[in-house]
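Note that one protein chain of the assembly has been removed; the remaining protein chains are unaltered in position.
On to chain A.
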């Protein structure tokens, strides 16, 4: 099923040359299995970059290295001008307040209501909300952005898969981040819900002017949302270009991604 609805136009080119993420020669091994073998990447401000790769190709490892959830074996990672490797825990936490992260399985806290899920990162980054005593309007705004204002007092177990993903998206944007990382945003969702999530991602980017790095193997998602794509094959950035450029490629490894 192809996604044709494009209510929010995609920008033709990045709005700025300012670099948001820079990865140089990233390497990561798990025992004898070398997952990333010198991955390089640049994400510019306001840009939507899609990284595609097979399952187990190291996409999620790469995105986790970006936020300090995993330590790379070697390589340089700069996020919003800061070298991740050189940050202490406090500086890393401060940097994380400028990064939204949408996890593959939504990762909502089971024991908290939707409202508490959204308030959790706000409580941890009080500095960013100095002078704001009532968090409710911000929670409402974030939930309205994903069309779920009525779910505030529900528990995650009372939500469908698509609703969970939307709430997770609301949690990712509650801190008004400069950069949003999406780890398989449409995985496990039906085509219609996937389309809604992609639409929301575009609306949010349009409204807040965030940069986005999207990890996916959903070709439709990549086609609709990407301004530039990187194909991660055998631990390296094998091919890079726009969706149209890559789909027209004659390389068999590139073609394998787009075959239905």
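Simple rule for what comes next: a contact is a pair of C-beta atoms (placed from the backbone, for glycine too) under 8 Å apart; a residue touches a chain by one contact, two chains touch by 3 or more; residues count from 1.
Note that contacts and distances are computed from a predicted model.
Asks: Choose one: "Recombination protein RecR", "3-oxoacyl-[acyl-carrier protein] reductase", "Cation:proton antiporter" or "MlaE family lipid ABC transporter permease subunit". The correct choice is the protein name in UniProt for the chain not shown.
Replies: This omitted chain is identified in its UniProt record as "MlaE family lipid ABC transporter permease subunit".
Asks: Could you tell which one of A:48, A:104, A:186 or A:226 touches the chain left off the display?
Replies: Looking across A:48, A:104, A:186 or A:226, the contact with the absent chain belongs to A:104.
Asks: Of A:46, A:121 or A:185, which sits in contact with the chain we cannot see?
Replies: Answer from the full complex: A:121 touches the omitted chain.
Asks: Kindly note down the residues of chain A that lie in touch with the hidden chain.
Replies: 64, 67-69, 89, 93-94, 96-97, 99, 101, 103-105, 107-110, 120-121, 124-125
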